[in-house]
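Here it is, the structure, as structure tokens.
Every protein chain but one is kept in place in this view of the complex.
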Amino acid sequence: MREEVAMTDTAERPAGREAESITRVVVRFAGDSGDGMQLTGDRFTSVSATFGNDLSTLPEYPAEIRAPAGTVNGVSSFQVQISDHDITTPGDEPSVLIAMNPAALKADLGRLESHGLLIVNSDAFGERDLAKAGYAANPLTDDSLVGYRVVEVPMTSLTQKATEPLGVKPRDAERSKNFFALGLVSWLYSRPTEPTVQWIAERFKDDLVRLSNATAFTAGYNFGETTEQFEHRFVVKPARMPAGEYTNISGNVALAWGLVAAGQLAKLPVFLGSYPITPASDILHELSKHKHFGVRTVQAEDEIAAVGMALGAAFAGHLGVTTTSGPGVALKSETTSLAVSLELPLLIIDVQRGGPSTGLPTKTEAADLNIAIYGRHGEAPLPVIAAYSPAHCFEAAIEAARIALKYRTPVILLSDGYIANGSEPWRLPDVASLPDISVPFATEMNHTNDDGTTEFWPYLRDPETLARPWAIPGTPSLMHRVGGLEKQDGRGDINYTPENHQRMVTLRAAKIAGIANDIPPAVAVGDVEDADICVLGWGSTWAAIDAAVQRTRRRGLKVAWVHLTHVNPLPPNLGDVLKRYPRVLVPELNLGQMCRIVRANYLIDAKSVSKVQGLPFTSRELEDAIEGALQ
Amino acid sequence: MREEVAMTDTAERPAGREAESITRVVVRFAGDSGDGMQLTGDRFTSVSATFGNDLSTLPEYPAEIRAPAGTVNGVSSFQVQISDHDITTPGDEPSVLIAMNPAALKADLGRLESHGLLIVNSDAFGERDLAKAGYAANPLTDDSLVGYRVVEVPMTSLTQKATEPLGVKPRDAERSKNFFALGLVSWLYSRPTEPTVQWIAERFKDDLVRLSNATAFTAGYNFGETTEQFEHRFVVKPARMPAGEYTNISGNVALAWGLVAAGQLAKLPVFLGSYPITPASDILHELSKHKHFGVRTVQAEDEIAAVGMALGAAFAGHLGVTTTSGPGVALKSETTSLAVSLELPLLIIDVQRGGPSTGLPTKTEAADLNIAIYGRHGEAPLPVIAAYSPAHCFEAAIEAARIALKYRTPVILLSDGYIANGSEPWRLPDVASLPDISVPFATEMNHTNDDGTTEFWPYLRDPETLARPWAIPGTPSLMHRVGGLEKQDGRGDINYTPENHQRMVTLRAAKIAGIANDIPPAVAVGDVEDADICVLGWGSTWAAIDAAVQRTRRRGLKVAWVHLTHVNPLPPNLGDVLKRYPRVLVPELNLGQMCRIVRANYLIDAKSVSKVQGLPFTSRELEDAIEGALQ
Amino acid sequence: MSDTIVPVTTKKDWTSDQEVRWCPGCGDYGILLAVQQLMPDLGIAPENTVFISGIGCSSRFPYYMNTYGMHGIHGRAPAIATGVAVARPDLDVWVITGDGDGLSIGGNHLIHALRRNVNLTILLFNNRIYGLTKGQYSPTSEVGKVTKSTPFGSVDPPFNPLSVALGAEASFVARTHDLDRKHMMDIFRRAHDHRGSSFVEIFQNCNVFNDGAFDDITSRQAREEMMIDLRHGQPIRFGADGHKGVVMGTDGLLRIVEVADVGEDAILVHDAYRDDPGLAFALARLSHDDHSATPFGVFRSVDRPDYGMAVGRQLAETSSKKGPGDLSALLRSNGTWQVA
Partner (left out) sequence: MSDTIVPVTTKKDWTSDQEVRWCPGCGDYGILLAVQQLMPDLGIAPENTVFISGIGCSSRFPYYMNTYGMHGIHGRAPAIATGVAVARPDLDVWVITGDGDGLSIGGNHLIHALRRNVNLTILLFNNRIYGLTKGQYSPTSEVGKVTKSTPFGSVDPPFNPLSVALGAEASFVARTHDLDRKHMMDIFRRAHDHRGSSFVEIFQNCNVFNDGAFDDITSRQAREEMMIDLRHGQPIRFGADGHKGVVMGTDGLLRIVEVADVGEDAILVHDAYRDDPGLAFALARLSHDDHSATPFGVFRSVDRPDYGMAVGRQLAETSSKKGPGDLSALLRSNGTWQVA
């Protein structure tokens, strides 16, 4: 199809203005939910990825499927930082903002860096558009945009003009204007056009739509080439990244693939019981595609059924998994407590979002640490693991499965909306190098009575891991019953005696606590020896902490940093490590949940840095926090 | 009816042996689930109560409705301590054990104090009975009972003989043998017979059953009078208790009455949405009787519906209440989070039992503190209150309602199986002296726009309490919508902006934290000035701590004690109080949940004393713990 | 319905100041309009009306009504509404739910509310899809449906919402669709006027994730031959000048026939007021997919005690027996003793 499109025009053109090389740029596409900003951002991202930049993205969209067109509530935006060196965040302030309508301008202008480049679709600034966005006067004409470099481009009409010859109706042509914007920005930052043209050719089945988009893209690109409105054109050189094969991956996809991998590495079929919920649904969607990996996915009637099914599958010998977000974790609490009592392997994945209650369903937060660790009745301890970046979700899923299988315990894996939807380049691991996490099923009697007869005791533990045997249905002569009532140590029969209950409660706690010896110790990075302050992080704060620690250290501050993947149990040496430093700072997207835990464990006066705004920390915020703590 | 019975016989008799006065006795009735031990214990208790003793009880029964007759699993027992002075516990070791069968003997002998008095129903020690209980040899004939004062009484046959003249069949007569035992023990401790005879007359509608029981009771009493098997007869004089009118009350009944009272004091109808669960069901049962107080009770389809209904009733202007135990608290978590977000008054009552999962449904535990405080997704803080004794449940219920109503928040009230089923004498409060906890409903617009028009803002807070207005359906012109999505501060419209979310999260937290200034400060008792150790207690550990602190202090140790009713938020001065003492000890029926909280809050090296056996602490255990800590 | 003096209101009085946030073209708009237009006719006051919903596109509904309202949590609306209705039988309580909210996660609360016959007017927006979460299949989606969560097609057989309701003892059961405002208003009115639980299934088009799901039945061209209009006391006929009809065989099987073949008298006469739900159930099963003739209207409407009233009556009875509760008497009810 590609030859049909007007791409060849540019090929014949002179090379165009010389591009000025810059080290990094933060681009933010903003428009109406209907304007396809997520798609546009995605394309710009993967082109930059294949081009070899390091990058990090931050998609943001409204909770409504489609809020009223043209309103601030309906604004959907996509921010991406691309760079020629190692970066971890989508950037604090965009250096360029593409605003497809007044609402987008109103919603996002505040984020644009001063003197930043502002590209607006001037066609979308009519009376009614301005009114819908709540503008009394037209910002393009009054002086509300001074301090920014404004470029007005009539994207709608230009797109319509470009596609008219193809016989595209103006109303339809309008739907291609985001590709015009993409073409323009691609030119501005010297992105290769090939991949996008190819992608358009493959993605759109309808001939006219395909042609219209391709043409709009080219028109946008050519517009940049021809217009005089841009003083400069830029190029962001590929980053020097470790050699290897890369793909651009989002947290939810990485997590889904991690679960597929875990099944392969454990030599077990994967069973996902899930109920859709933002921002976790995409894991269900992704896993549903991979049935040829022996992955079963059942969309349950609710979260309680979802975890119940996963638990049933685990009892039957599968790798049982359930994926959800905060409200679902709450609903699964009682069944999770049963899983703790049954001591069966089970993965409960919580992609955190803003709470309490329905809260901010499409925004990020990390306030489920408490419910993950403490949110069950009775003494029901379980391991909790937290992924720290989109790509890390892959590894985290495998590690969670390893622990669940080895210790026969439910494990809660925490992700969040930011890393779930955000993406970054990922250097593909060598599949052969991934760990074998398989565990044997019980196949024989494990207890001999005095009279020499043998029995199967479902709660006779492995002396080292304290894990009980996993005997699955179908195994001859190991028939046994398990349940939520207290069980006699060893035999597993119902038992209500005081001593036995004490023993079992202690054993269950010891089993989980013991996992601390099977995880990597806590390591400080940065000014390990002489830091004046140690930043303790967990989960997705990783990116912002990384940037903030680098910058503050560049400015001569003595800063160390410990980042946790295993949040329960904690690495045994964590207390000693933290006590080395006069100050401990714990940045969290909650009101200080991990901070309380380390205070209780180690009696150190750790200080919380808290942000609960549905957004990740900016590195600037953490820079200031570190500096402030050192004053 | 009474004259029919053989009571008059004794009346003609000589007064009987002189009773030796003792200060306290611990009696334990033990038999088969079918033997009516709970009834027997109850009778002995209330007779002693009306007689004027101080007392405390500990009923224990199996999780099964009726485990196989004669087996150890089927044993049901009732322990009561009666005394002539102020006591708080049912006693560590019984001084007398009444064992109705071998199973009961086997199950409870271990608890009897050495040289304790053991009364057995010798008729129940046949071959098969012994086998069922798992006795190889007959303990009455071999020397396994040395070290106890054993009195064998053929209760079954004596009862049958006594009731035969009435035409009672031997099989039926057997069912009256517990009254024979009651009569015997009543004689032994010089209990008045009047009340029991009267109670029997009123309780049993069937003439023959009534007569048979009354006769058995008298026969037992007379047997004590006539037999020579008892060297002594005892009397426990009435306790010197503060003047007033007393009733004997269990925790569940006190809690139910407290809820009725709360409704009256708040001038609101009470709405209970509940799903039956041991040991909380009796609150539902009790409240269902009091419809003439305007109390509505709905047995919901499950716990989620129960709390949902209570929340709906609260929205409609009732005092919404839901009662449950651990598994139910877990299920209610998501709706509780909604209640936090809606900021409506709601009472969630958790009568704790042994966990995790179904655990030990009929046994006590206090391991739901974590889920109560931390068991919701997102930042969803709420106040938590803990009752410390059966009678205290009344006051605790009113206090929980006061806070819920004043601050428009769900409140979790913690009780447990021990105080729920246990009973103690309660000095009735003067109803007129109970606090007025009523709050006004909103009736008018509360916001004026610049143009002078007025509106109703459902989230415009009281500057002091930070509570929002409670405008109930039916109120003209205050129509408004609430929901679980984040709300704009003041207006209450849906709002997803970062700043507003931060503000609302902070406001909700501040509202709950602020309650600390509206509760009694923490007070230490005991060696307040110069204690070497401070015991920090909460909930039902109160009784055992009280006894242990008294005894250790009597033995010259310097001990202080702080007991908490408000466990979240904590009294503002708690940190200062605890820091006064070199050591802090926190006894809990869990693995140290409150201990972690005070460590995190105040960075003090508080030590946990933990027991998780389905039983309350004995005072001995805590005495040893205090002593040990001081070594 | 609890008001004695009939309040006079206009559509405006029932419309909130919140901007409506559904996709352009969504069927929900038509339903909202029908309800807002109907309210003034019901002779009730906004302040005595409560709308409770769960979570879903449909569940945004209460925000747009100028009444008391709660946007609850997913699936729990019937339970929350039961609390409102039992506590306050004087109120007019509506439940707004979706096929996922009401039949998937909320199925249990829904059937128990219907069983108890709580005085609720329940509107279930059936678009056979999860709209708000961007297009997964629902318990009413057809087998084979390809959605985000079923890339190879769903293998879940769907519920028939009406049979679920009838199996759960529902006293009022009806069906309407988002394209016919008059019909919606008529059904909603009757649902509202019914004392006890009223269950209304509304065929609702989700033009973003399941567009045209009901076209074969409700589109202008299809209606005449595909929509069976149920009217109490009338023979069940449909199609161009009623050439088709429904007959019940002595074998207990309901059949669609050409009236000409069997004669008018053989045609089944609809009886919505019959205690026995058998006929309503059979009619609910008459269509097995969205491409065959489908009955609309009121399937069942029978009187059963309203749960909230029954609860209230017990309160009144005990009070009149025992007199108003006396707290200090209560505290003494288990016997007391004096200590001097």
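Order as written gives the chain letters A, B and C; numbering starts at 1 within each chain.
Following the convention adopted for this analysis, contacts are C-beta pairs under 8 Å (C-beta built on N, C-alpha and C of every residue); 3 or more make two chains touch, one makes a residue touch a chain.
Just so it is clear, the structure is predicted and the values come from calculations on it, not from any experiment.
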### Summary
Given A:N138, A:S157, A:T247 or A:T506, the correct residue touching the omitted chain is A:T247
#### Entry: Contact with the hidden chain (one of C:A222, C:L254 or C:V339)
C:L254
### Task
Pick out which of A:R171, A:K205 or A:R481 touches the chain that's been left out of the picture.
A:R481
### Summary
Across C:A165, C:M226 or C:V259, the one contacting the chain not displayed is C:A165
### Query
Going by the touch rule given at the top, which residues of chain B touch the chain that is not shown?
64-69, 71, 73, 275-278, 281, 284-285, 288-289, 291, 297, 299, 301-303, 327, 357-358
### Query
Please identify, in ascending order, the residues of chain A that touch the omitted chain?
46, 49-50, 52, 238, 241-249, 253, 257, 260-261, 264, 269, 271, 273, 290-296, 298, 300-302, 304-305, 308-318, 320, 334-335, 338, 342, 427-429, 431, 472-485, 493-494
### Interface with the unshown chain - residue positions in chain C
104-108, 111-112, 115-117, 139, 152-153, 155-160, 163-169, 247-254, 266, 268-269, 271, 274, 276-279, 281-282, 285, 304-305, 307, 310-311, 314, 317-318
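Heads up, the rule we're going with is that only the chains that are shown with their structure count from here on.
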### Query
Which of the two pairs, A-C or B-C, is linked by more C-beta contacts?
B-C
#### Entry: Whole-Å separation of chain centres (CA-atom averages), chain A against chain C
39
### Message
From the mean C-alpha coordinate of chain B to that of chain C, what's the distance rounded to whole Å?
### Response
44
### Task
Spell out, as numbers or ranges, the residues of chain C touching 2 or more other chains.
55, 71, 73
### Message
Multi-chain contacts only, two chains or more: what residues does chain B have there?
### Response
334, 338, 342, 483-485
